[in-house]
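A single protein chain has been omitted; all remaining protein chains appear in their positions.
This part shows chain A:
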(Lines give C-alpha, C1' and ligand atoms only; values in the text may rest on other atoms or scores of the structure.)
Protein backbone atom coordinates (compact mmCIF):
# COMPACT_ATOMS: atom_id res chain seq x y z
CA UNK A 1 0.00 0.00 0.00
CA UNK A 2 2.57 2.38 1.25
CA UNK A 3 4.90 1.45 -1.58
CA UNK A 4 2.19 2.11 -4.19
CA UNK A 5 1.62 5.62 -2.88
CA UNK A 6 5.37 6.18 -2.87
CA UNK A 7 5.73 5.00 -6.47
CA UNK A 8 2.74 7.09 -7.54
CA UNK A 9 4.17 10.22 -5.99
CA UNK A 10 7.59 9.65 -7.54
CA UNK A 11 6.00 8.90 -10.93
CA UNK A 12 4.09 12.18 -10.85
CA UNK A 13 7.26 14.05 -9.90
CA UNK A 14 9.20 12.40 -12.72
CA UNK A 15 6.44 13.32 -15.21
CA UNK A 16 6.54 16.98 -14.18
CA UNK A 17 10.32 16.96 -14.40
CA UNK A 18 10.19 15.40 -17.88
CA UNK A 19 7.86 18.15 -19.11
CA UNK A 20 10.10 20.87 -17.66
CA UNK A 21 13.31 19.36 -19.01
CA UNK A 22 11.85 18.70 -22.47
CA UNK A 23 10.76 22.36 -22.55
CA UNK A 24 14.32 23.37 -21.59
CA UNK A 25 15.77 21.17 -24.34
CA UNK A 26 13.28 22.62 -26.81
CA UNK A 27 14.17 26.14 -25.74
CA UNK A 28 17.91 25.61 -26.00
CA UNK A 29 17.69 24.15 -29.50
CA UNK A 30 14.77 25.96 -31.10
CA UNK A 31 14.31 29.36 -29.49
CA UNK A 32 17.94 30.32 -29.41
CA UNK A 33 19.37 31.46 -32.73
CA UNK A 34 20.64 28.11 -33.98
CA UNK A 35 20.20 28.39 -37.73
CA UNK A 36 18.17 25.32 -38.61
CA UNK A 37 17.10 27.08 -41.78
CA UNK A 38 20.61 27.38 -43.18
CA UNK A 39 21.21 23.75 -42.25
CA UNK A 40 18.32 22.71 -44.48
CA UNK A 41 18.30 25.38 -47.19
CA UNK A 42 22.08 25.67 -47.48
CA UNK A 43 24.17 28.71 -46.65
CA UNK A 44 23.90 30.31 -50.09
CA UNK A 45 20.08 30.16 -50.33
CA UNK A 46 18.30 33.37 -51.27
CA UNK A 47 16.13 35.24 -48.79
CA UNK A 48 12.98 33.97 -50.55
CA UNK A 49 14.10 30.35 -50.39
CA UNK A 50 14.95 30.76 -46.71
CA UNK A 51 11.46 32.13 -46.01
CA UNK A 52 9.94 29.16 -47.85
CA UNK A 53 12.00 26.68 -45.84
CA UNK A 54 11.16 28.50 -42.62
CA UNK A 55 7.43 28.26 -43.38
CA UNK A 56 7.76 24.64 -44.49
CA UNK A 57 9.49 23.68 -41.23
CA UNK A 58 6.94 25.69 -39.26
CA UNK A 59 9.67 27.90 -37.81
CA UNK A 60 7.69 31.10 -38.50
CA UNK A 61 5.31 30.30 -35.65
CA UNK A 62 6.02 31.45 -32.07
CA UNK A 63 8.23 29.10 -30.07
CA UNK A 64 5.64 28.40 -27.37
CA UNK A 65 3.11 27.33 -29.98
CA UNK A 66 5.69 25.07 -31.64
CA UNK A 67 6.53 23.48 -28.29
CA UNK A 68 2.84 22.90 -27.53
CA UNK A 69 2.21 21.13 -30.83
CA UNK A 70 5.48 19.17 -30.52
CA UNK A 71 4.57 18.03 -27.00
CA UNK A 72 1.04 17.08 -28.08
CA UNK A 73 2.48 14.97 -30.91
CA UNK A 74 5.05 13.48 -28.56
CA UNK A 75 2.28 12.32 -26.24
CA UNK A 76 0.76 10.45 -29.17
CA UNK A 77 4.12 8.81 -29.79
CA UNK A 78 5.15 11.00 -32.73
CA UNK A 79 8.39 12.92 -32.23
CA UNK A 80 8.41 14.38 -35.72
CA UNK A 81 10.87 13.85 -38.55
CA UNK A 82 14.51 14.81 -38.76
CA UNK A 83 15.47 17.63 -41.13
CA UNK A 84 18.11 15.44 -42.72
CA UNK A 85 16.78 12.46 -44.67
CA UNK A 86 13.23 12.95 -43.33
CA UNK A 87 13.60 9.96 -41.00
CA UNK A 88 10.95 9.70 -38.26
CA UNK A 89 12.65 10.28 -34.90
CA UNK A 90 10.74 7.43 -33.28
CA UNK A 91 12.04 5.00 -35.92
CA UNK A 92 15.62 6.03 -35.19
CA UNK A 93 14.96 5.58 -31.48
CA UNK A 94 13.40 2.15 -32.06
CA UNK A 95 16.40 0.88 -34.03
CA UNK A 96 19.24 2.52 -32.05
CA UNK A 97 18.08 2.56 -28.44
CA UNK A 98 18.07 -1.28 -28.08
CA UNK A 99 21.73 -1.34 -29.20
CA UNK A 100 22.62 1.21 -26.53
CA UNK A 101 20.65 -0.68 -23.90
CA UNK A 102 22.51 -3.84 -24.85
CA UNK A 103 25.79 -2.01 -24.29
CA UNK A 104 24.54 -0.73 -20.93
CA UNK A 105 23.30 -4.17 -19.88
CA UNK A 106 26.58 -5.89 -20.72
CA UNK A 107 28.52 -3.17 -18.89
CA UNK A 108 26.32 -3.63 -15.83
CA UNK A 109 26.84 -7.40 -15.96
CA UNK A 110 30.63 -6.90 -15.95
CA UNK A 111 30.74 -4.01 -13.49
CA UNK A 112 28.26 -4.95 -10.76
CA UNK A 113 29.95 -8.13 -9.44
CA UNK A 114 33.47 -6.70 -9.75
CA UNK A 115 32.52 -3.43 -8.05
CA UNK A 116 30.77 -5.32 -5.24
CA UNK A 117 33.85 -7.44 -4.61
CA UNK A 118 36.26 -4.50 -4.78
CA UNK A 119 33.99 -2.28 -2.70
CA UNK A 120 33.61 -4.91 0.02
CA UNK A 121 37.31 -5.68 0.04
CA UNK A 122 38.50 -2.08 0.22
CA UNK A 123 35.72 -0.93 2.56
CA UNK A 124 36.37 -3.72 5.08
CA UNK A 125 40.12 -4.17 4.84
CA UNK A 126 41.34 -0.60 4.69
CA UNK A 127 45.08 -0.03 4.78
CA UNK A 128 47.40 -0.10 1.79
CA UNK A 129 45.20 -2.11 -0.58
CA UNK A 130 42.33 0.27 0.11
CA UNK A 131 44.47 3.28 -0.68
CA UNK A 132 45.80 1.67 -3.83
CA UNK A 133 42.34 0.76 -5.18
CA UNK A 134 40.82 4.08 -4.12
CA UNK A 135 43.59 6.09 -5.74
CA UNK A 136 43.36 3.91 -8.83
CA UNK A 137 39.62 4.51 -9.05
CA UNK A 138 40.13 8.22 -8.52
CA UNK A 139 42.69 8.37 -11.33
CA UNK A 140 40.54 6.31 -13.67
CA UNK A 141 37.45 8.43 -12.99
CA UNK A 142 39.34 11.63 -13.78
CA UNK A 143 40.51 10.53 -17.24
CA UNK A 144 38.02 11.26 -20.06
CA UNK A 145 36.39 8.14 -21.53
CA UNK A 146 37.67 8.75 -25.04
CA UNK A 147 41.25 8.84 -23.76
CA UNK A 148 40.79 5.47 -22.03
CA UNK A 149 39.25 4.19 -25.26
CA UNK A 150 42.16 5.54 -27.32
CA UNK A 151 44.69 3.85 -25.02
CA UNK A 152 42.77 0.55 -25.18
CA UNK A 153 42.71 0.85 -28.98
CA UNK A 154 46.45 1.48 -29.02
CA UNK A 155 47.14 -1.64 -26.96
CA UNK A 156 44.44 -4.13 -27.99
CA UNK A 157 43.62 -3.15 -31.56
CA UNK A 158 46.87 -1.76 -32.93
CA UNK A 159 49.68 -3.34 -30.92
CA UNK A 160 48.29 -6.78 -30.05
CA UNK A 161 45.71 -6.82 -32.88
CA UNK A 162 43.28 -9.00 -30.89
CA UNK A 163 40.15 -6.82 -31.22
CA UNK A 164 38.64 -4.76 -34.04
CA UNK A 165 39.11 -0.99 -33.80
CA UNK A 166 35.57 -0.10 -34.86
CA UNK A 167 32.31 -1.88 -34.09
CA UNK A 168 31.09 -2.61 -37.60
CA UNK A 169 27.65 -4.16 -37.37
CA UNK A 170 26.30 -5.72 -40.60
CA UNK A 171 23.30 -3.92 -42.05
CA UNK A 172 20.07 -5.25 -40.54
CA UNK A 173 21.98 -7.34 -37.99
CA UNK A 174 22.28 -6.77 -34.26
CA UNK A 175 25.52 -6.23 -32.33
CA UNK A 176 25.09 -9.74 -30.94
CA UNK A 177 25.93 -11.13 -34.39
CA UNK A 178 29.49 -9.82 -33.96
CA UNK A 179 30.40 -10.27 -30.28
CA UNK A 180 34.01 -9.24 -30.95
CA UNK A 181 32.79 -5.79 -31.98
CA UNK A 182 31.22 -5.35 -28.56
CA UNK A 183 34.37 -6.14 -26.61
CA UNK A 184 36.18 -2.78 -26.73
CA UNK A 185 33.11 -0.58 -26.08
CA UNK A 186 32.05 -2.76 -23.13
CA UNK A 187 35.61 -2.85 -21.80
CA UNK A 188 35.92 0.94 -21.89
CA UNK A 189 32.54 1.56 -20.29
CA UNK A 190 33.23 -1.07 -17.63
CA UNK A 191 36.52 0.55 -16.68
CA UNK A 192 34.77 3.90 -16.21
CA UNK A 193 31.80 2.35 -14.41
CA UNK A 194 34.03 0.28 -12.16
CA UNK A 195 35.97 3.35 -11.06
CA UNK A 196 32.79 5.20 -10.11
CA UNK A 197 30.95 2.25 -8.55
CA UNK A 198 33.88 1.02 -6.45
CA UNK A 199 34.33 4.40 -4.81
CA UNK A 200 30.63 4.65 -3.94
CA UNK A 201 30.36 1.08 -2.69
CA UNK A 202 33.46 1.48 -0.57
CA UNK A 203 31.88 4.39 1.28
CA UNK A 204 28.58 2.49 1.82
CA UNK A 205 30.42 -0.61 3.05
CA UNK A 206 32.59 1.39 5.44
CA UNK A 207 29.47 3.10 6.77
CA UNK A 208 27.65 -0.21 7.23
CA UNK A 209 30.69 -1.79 8.91
CA UNK A 210 30.75 1.05 11.44
CA UNK A 211 27.13 0.50 12.56
CA UNK A 212 26.56 -0.98 16.06
CA UNK A 213 24.64 -3.80 14.39
CA UNK A 214 27.68 -5.00 12.47
CA UNK A 215 29.93 -4.36 15.45
CA UNK A 216 27.68 -6.70 17.47
CA UNK A 217 27.82 -9.35 14.74
CA UNK A 218 31.60 -9.08 14.68
CA UNK A 219 31.78 -9.42 18.45
CA UNK A 220 29.62 -12.53 18.17
CA UNK A 221 32.38 -14.07 16.10
CA UNK A 222 30.90 -13.57 12.64
CA UNK A 223 33.65 -12.66 10.19
CA UNK A 224 34.96 -13.09 6.68
CA UNK A 225 32.60 -13.94 3.85
CA UNK A 226 29.71 -14.62 6.20
CA UNK A 227 29.98 -11.18 7.78
CA UNK A 228 30.17 -9.55 4.35
CA UNK A 229 27.31 -11.48 2.79
CA UNK A 230 24.90 -11.65 5.72
CA UNK A 231 25.47 -8.41 7.57
CA UNK A 232 27.39 -5.81 5.61
CA UNK A 233 25.96 -6.23 2.11
CA UNK A 234 22.24 -6.04 3.02
CA UNK A 235 22.92 -2.86 4.97
CA UNK A 236 25.18 -1.29 2.40
CA UNK A 237 23.01 -2.19 -0.60
CA UNK A 238 20.31 0.46 -0.10
CA UNK A 239 22.57 3.53 0.05
CA UNK A 240 24.84 2.05 -2.61
CA UNK A 241 22.00 1.53 -5.10
CA UNK A 242 20.76 5.04 -4.48
CA UNK A 243 24.22 6.52 -4.97
CA UNK A 244 24.77 4.40 -8.07
CA UNK A 245 21.57 5.51 -9.76
CA UNK A 246 22.68 9.11 -9.27
CA UNK A 247 25.68 8.39 -11.47
CA UNK A 248 23.45 7.21 -14.34
CA UNK A 249 23.71 10.63 -15.95
CA UNK A 250 27.46 10.38 -16.03
CA UNK A 251 27.27 6.89 -17.51
CA UNK A 252 24.83 8.03 -20.21
CA UNK A 253 27.43 10.65 -21.12
CA UNK A 254 30.17 8.02 -21.13
CA UNK A 255 28.07 5.81 -23.40
CA UNK A 256 27.59 8.65 -25.89
CA UNK A 257 31.34 9.18 -26.04
CA UNK A 258 32.23 5.49 -26.27
CA UNK A 259 29.70 4.90 -29.05
CA UNK A 260 31.32 7.70 -30.98
CA UNK A 261 34.85 6.39 -30.49
CA UNK A 262 33.97 2.97 -31.83
CA UNK A 263 31.30 4.03 -34.37
CA UNK A 264 28.91 1.81 -32.45
CA UNK A 265 25.38 2.14 -33.90
CA UNK A 266 23.71 3.35 -30.71
CA UNK A 267 21.56 6.31 -29.81
CA UNK A 268 24.53 8.37 -28.60
CA UNK A 269 26.23 8.13 -31.99
CA UNK A 270 22.97 9.20 -33.61
CA UNK A 271 22.69 12.17 -31.21
CA UNK A 272 26.20 13.36 -31.99
CA UNK A 273 25.57 13.06 -35.74
CA UNK A 274 22.33 15.03 -35.33
CA UNK A 275 24.15 17.76 -33.38
CA UNK A 276 26.88 17.93 -36.02
CA UNK A 277 24.27 18.20 -38.79
CA UNK A 278 22.15 20.71 -36.79
CA UNK A 279 19.18 18.39 -37.17
CA UNK A 280 17.06 20.09 -34.50
CA UNK A 281 14.01 17.74 -34.30
CA UNK A 282 16.34 14.74 -34.05
CA UNK A 283 18.34 16.37 -31.22
CA UNK A 284 15.14 17.28 -29.37
CA UNK A 285 13.63 13.82 -29.75
CA UNK A 286 16.76 11.88 -28.78
CA UNK A 287 17.65 14.20 -25.88
CA UNK A 288 14.12 13.99 -24.49
CA UNK A 289 14.12 10.20 -24.84
CA UNK A 290 17.46 10.00 -23.02
CA UNK A 291 16.12 12.17 -20.19
CA UNK A 292 13.05 9.93 -19.97
CA UNK A 293 15.26 6.84 -19.73
CA UNK A 294 17.34 8.53 -17.03
CA UNK A 295 14.28 9.49 -15.00
CA UNK A 296 13.04 5.90 -15.27
CA UNK A 297 16.38 4.62 -13.96
CA UNK A 298 16.31 7.10 -11.08
CA UNK A 299 12.77 6.02 -10.22
CA UNK A 300 13.78 2.37 -10.34
CA UNK A 301 16.76 3.12 -8.12
CA UNK A 302 14.57 4.90 -5.59
CA UNK A 303 12.18 1.95 -5.47
CA UNK A 304 15.04 -0.55 -5.12
CA UNK A 305 16.65 1.50 -2.37
CA UNK A 306 13.33 1.68 -0.54
CA UNK A 307 12.78 -2.07 -0.80
CA UNK A 308 16.33 -2.74 0.40
CA UNK A 309 15.96 -0.17 3.14
CA UNK A 310 12.77 -1.85 4.39
CA UNK A 311 14.70 -5.08 4.65
CA UNK A 312 17.36 -3.35 6.68
CA UNK A 313 14.76 -2.22 9.21
CA UNK A 314 13.54 -5.82 9.51
CA UNK A 315 17.08 -6.91 10.22
CA UNK A 316 17.28 -4.68 13.21
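FYI, contacts are C-beta pairs under 8 Å (C-beta built on N, C-alpha and C of every residue); 3 or more make two chains touch, one makes a residue touch a chain; residues count from 1.
Going forward, contacts and distances are computed from a predicted model.
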When one chain of this assembly is omitted, its UniProt record names it as which of these: "Anti-sigma factor antagonist", "Transporter", "Peptide/nickel transport system permease protein" or "Cytochrome c oxidase subunit 2"? "Transporter"
Contact with the hidden chain, among A:111, A:167, A:188 or A:247, goes to A:247
Can you say which of A:5, A:75 or A:142 touches the chain missing from this structure? A:142
Missing-chain contact, candidates A:63, A:154, A:229 or A:307, resolves to A:154
Identified contact with the non-displayed chain, of A:53, A:106, A:227 or A:298: A:298
If the hidden chain were put back, which residues of chain A would touch it? 17, 20-21, 25, 28-30, 32-35, 126-127, 131, 135, 138-139, 141-147, 150-151, 153-154, 157-158, 165, 196, 199-200, 203, 206-207, 209-210, 243, 247-254, 256-257, 260-261, 271-272, 274-276, 278, 280, 283, 287, 290-291, 294-295, 298
